[in-house]
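Here the structure is laid out as structure tokens; the discussion comes afterwards.
Of the protein chains in this complex, one is absent; all others appear in place.
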Amino acid sequence: MKAYSYFPGCSLERMAASYRLSAAETARALGVELRELEDWNCCGATAYFHIDELLAATLCARNLAMAEQEGLDLVTPCSGCYKNMYFTRAHLREDPDLAEHVNTALAEDGLQFRGTVQVRHLIEVLVQDVGLPEIKKRVTHPLRGLRVAPYYGCQILRPRKGREDDEQPRFFEDLLTTIGASPVDFPLRDRCCGGSLIVTHRQAALSMAYALLQDAIDHEAEVIATVCPLCQVNLECYQRHVNRTFGTNFGLPVLYFTQLLGLALGIPSQRLGIGKELISPAPVLARVGG
Amino acid sequence: MADTAAPAAVKPKVAFYWCASCGGCEEAVVDLAEAILDVVGAVDIAFWPVALDFKRHDVEAMDDGALLASFVNGAIRTTEQAEMALLLRQKSQLLIAFGACAHLGGIPGLANLWDRESIFRQVYAESPSTVNPEGTLPQTRSEEDGRRLTLPGFYDTVRSLDQVVPVDYYLPGCPPTPKIIVQAVQTLLSGALPPQGMVLAPDRALCDECPRKDTRPEKLTTSEFKRPHQVLIDETTCLLAQGLLCMGPATRAGCEALCVRGNMPCSGCFGPTSRVRDHGGKALSAIASIVASNDTGEIERILAQVPDPIGTLYRYSLPSSLLRRRRREAA
Amino acid sequence: MARTLTFEQEIANLFYAMDSNPVQACIQCGICSGTCPAVAFMQHSPRAIIAMIRAGQKKAVLASNTYWACASCYACSVKCPQGIDVAAMMYGLKRYSLWRNHYRTVPLGADFSRRFVRLITKYGRSYEPGLAAPYVLRHGFRGLLDEIRTALGLLRKGRLPLLPHRIKRAESLRRVIWQILPVGGRA
Partner (left out) sequence: MPQISGSPNGRPRVGVYICHCGTNIAGIVDVRALSEHAATLPGVVVARDYKYMCSDPGQELIIRDIAEHDLHRVVVASCSPLLHEQTFRNAAAKGGLNPFQVQMVNIREHDSWVHADRQAATAKAKDLIRAAVRRVALHRPLERRRVPINPDALVVGGGIAGIHAALTLANAGKHVYLVEREPTIGGHMAQFDKTFPTLDCAACILTPKMTQVRAHPNITLWTYSEVAQVGGYVGNYEVTVRRKPRYIVEDLCVGCRECIEACVYKEGKTRDEFNLGLSKRKPIYMPFPQAVPQLVVIDPETCIEFKSGKCKKTCVEVCGDRKAIDFTQQERVETIHVGTIVLATGFKVFDAQRIPYYGYRTYPQVYTALEVERLVNAAGPTSGEVVLRDGRRPESVAIVHCVGSRDENTNRWCSRVCCMYSLKLAHLIKEKTDAEVYNFYIDIRTPGKGFEEFYNRVQEEGTHFIRGKVADIYPAGDDRGRLIVQAEDTLLGKVRKIPVDMVVLAVGLEPRPDTQDVRRLFNITCSTEGWFLERHPKLAPVNTFTDGVFLAGACQGPKDIPDSVAQAGAAAAEALALIDAGSVELEPYTAFVVEEDCSGCKTCIPLCPYNAIAFVAETKKAAINEVLCKGCGVCVAACPSGSITQNFFEDEAIFEEIKGVLAHA
């Protein structure tokens, strides 16, 4: 069983509790051990970089330093945390002055950043390390015919992480195909959902969410799958607001990729946190026997 | 107390001395077999601690230049060795660095990868066989029951002989081969002295006299370096062509490829030719040039198969190399 | 020798840590604006902001809502033909305006960021109600109803925490932060 340090991120504590549940369940089912970092702190989200770049880097570095103590690569299911920690690691490795500054601060907590562990997104670990053939072997309840819009969002792809398919990613579609679902063509799959503006610039955020929802519906998606808690909240919890603002009548469920994966692996839906949605996916899932 | 009854037609006096070395060079003198009789017949050995009971004060008592030649083996590790090197220099017309340690620093010179403190820590505290609960370290001076004891000082850095005193000639090898020694003695006794500073061995690389020379391909590349214990070595083919790291191309000839004839790769004890300033550096460029790849990752993989690169490429020459020793941490 | 930096240089210096070319490299092609999903909500397009920075129009730049409307999606950064990390520049402008206390004239973003930092300094983790609550009144009466319905829905589903989670070593985290922000209170 391959083990990783695990950084769930603040959203998974409550707002995205179902992501937390389903990530744990699917990882276990696929033989991946996620050891939650003890006493992890917020990565700084998008708001922290407004205040102080150095402080934001320090917050991320604290988590990285704790993962280094474990000697395990750090995995997070949240795209925002992923991006922050990925680039903090990169910048600290490139800039010894910055690293020294940050390490002086971390010494207060008895920690030191050395840059020895990698930062990974959960979907990357499942698709690359576990591998699609292995996942395919374990699928017991393929989601046959379920039309899913694979929503990548921004921060898992951008800024570029130096992966081969950063520009034209396929991994989400491939994962959905592996579990028997039908990924729909979703042109706006990597367009921003506006999540980080939902509090501060409601109008902009809703219009961005609206464009995505409309695009998914236009391409006959029955459900949107996400890899990020902020996207899920924005697209699902604020769908009502979108409807009100744009005079639409969307009722498109938005699920975490781990929930769909878990269903395909035969994990009971309540253990995947299904039922915590404001827009119930039950009717669609019932069709595929989920 | 020696040779008080020496005849008027005095035989030239010579001395042998042993600094930081394994003792193999002393054996090499004995190894001359019958030829040693010629040597003993031709010269008068005035000082040879390992074999004859002369003391330091005997040497001190000699006139400057009283010795025709002193053969000093071993590197300079302690203050005592440095003092003796100076003393013998003063008393000798010719000072000869005998063997790889005196010539280049030798195996003891690899200690330059560490410093005095870490060596002491390892030897007197951390090594598994050490019992030293009080953590006592060697002292140059100590008192015990009112008696004073002294020990030679231990330098931080090992040096070759010529880094301590001027040297006239070098006899290379670990140890020098009988043939080299006999030739050297004959040359010195003949009076037709070669230019000062010469290494008394051919100034070409070992490949010149290697019996396997013809089996090296013109365009040799390798994607794997092997160690002798990992393969069955073909007894006739160039060792580099078999992926064994042979120092022959970068090492001075003169040993008649003894190791290669014994089916082992050359380890470089004769040092470089006179035209090369850094033995390991040249060996590295020769080794690197046969790596069969242009891909950085692949090259790293191949070169990673060379265990302990300094111990391999600079096995006998670290103190006399451009590197000299491992960089010291700034205090 | 002390030298007064131009506004352009100041902004260029603000994203030094990113692997990015400075704003001086901009060729005004407009692909950042063309690709920006929030451009319709910006008083000036990202390209125009860069032009204004280069023209030294500091006041107008800082008064603009552009950088607070940036959603940090980095679409501009990856497409910029000159390798300018435009999103990082937006962060830079946010920091700049906060440092200069300019944020008082800007509606929400700055205030939100300040609250966020205060929260994390105290607890080590984020806490949604504490963050969002102060802003619900800003969306008008109908908006408020929506907001309450959403919040109740989430609460019913167990998705809203009632209390913030405090990490165990919150004290030492605070000391870490003090090393970086000696004034502490600024956050």
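First chain written, first letter: the chains are A, B and C, and each begins at residue 1.
Definition applied: a contact is a pair of C-beta atoms (placed from the backbone, for glycine too) under 8 Å apart; a residue touches a chain by one contact, two chains touch by 3 or more.
Computed from a prediction, not measured in an experiment: that's the story for all the values here.
Q: Let's see if you follow the contact definition: name the visible chains touching the chain that is missing.
A: Taken over the complete structure, the missing chain's partners among displayed chains are A, B, C.
Q: Of the residues C:R54, C:K79 or C:R174, I need the one that contacts the missing chain.
A: Result: among the candidates, C:K79 touches the missing chain.
Q: Sort through B:E34, B:D53, B:D145 or B:E218 and give me the one touching the missing partner chain.
A: B:E218
Q: On chain A, where is the contact patch with the chain that was removed from view?
A: Residues 167-168, 187, 218 of chain A touch the chain that is not shown.
Q: Take the complete complex as the reference. Which residues in chain C touch the chain that isn't displayed?
A: 21, 27-36, 39-40, 44-45, 47-48, 78-83
Q: Tell me where the left-out chain touches chain B, residue by residue.
A: 203-208, 213-214, 216-221, 248-250, 252-253, 272-276, 282-283, 285-286, 289-290
Here, only the chains that are shown with their structure count from here on.
Q: In graph terms, nodes being chains and edges touches, is this line, ring, star, complete or other?
A: Contact map by chain: other.
Q: Report the chain ID whose CA centroid sits closest to the centroid of the full protein CA set.
A: A
Q: Specify the chain pair with the maximum number of C-beta contact pairs.
A: Greatest number of C-beta pairs in contact occurs for A-C.
Q: Rounded to the nearest whole Å, what is the centre-to-centre distance of chain B and chain C, using the mean of the C-alpha atoms as each centre?
A: Here the centre of chain C sits 68 Å away from the centre of chain B.
Q: Express in whole angstrom the distance between the two chain centres, defined as the mean CA positions of chain A and chain B.
A: For chain A versus chain B, the centre distance works out to 64 Å.
Q: Along chain C, where are the residues that touch chain A in the complex?
A: Going by the criterion above, the answer is residues 17-19, 37-38, 40-41, 68-69, 71-75, 77-78, 85, 87, 91, 94-95, 98, 107-110, 112-114, 116-117, 120, 124-128, 131-132, 135, 138-139, 142-143, 146, 149-150, 153-154, 157-161, 165, 167-169, 172-173, 175-181, 187.
Q: Under the touch definition given earlier, write down the residues of chain A that touch chain C in their complex.
A: Chain A reaches chain C through residues 10-11, 13-17, 38-42, 44-55, 57-59, 62, 91, 94-95, 98, 101, 104-106, 108-110, 154-155, 158-160, 191-192, 194-197, 199-205, 207-208, 211, 237-238, 240-241, 244, 275-278.
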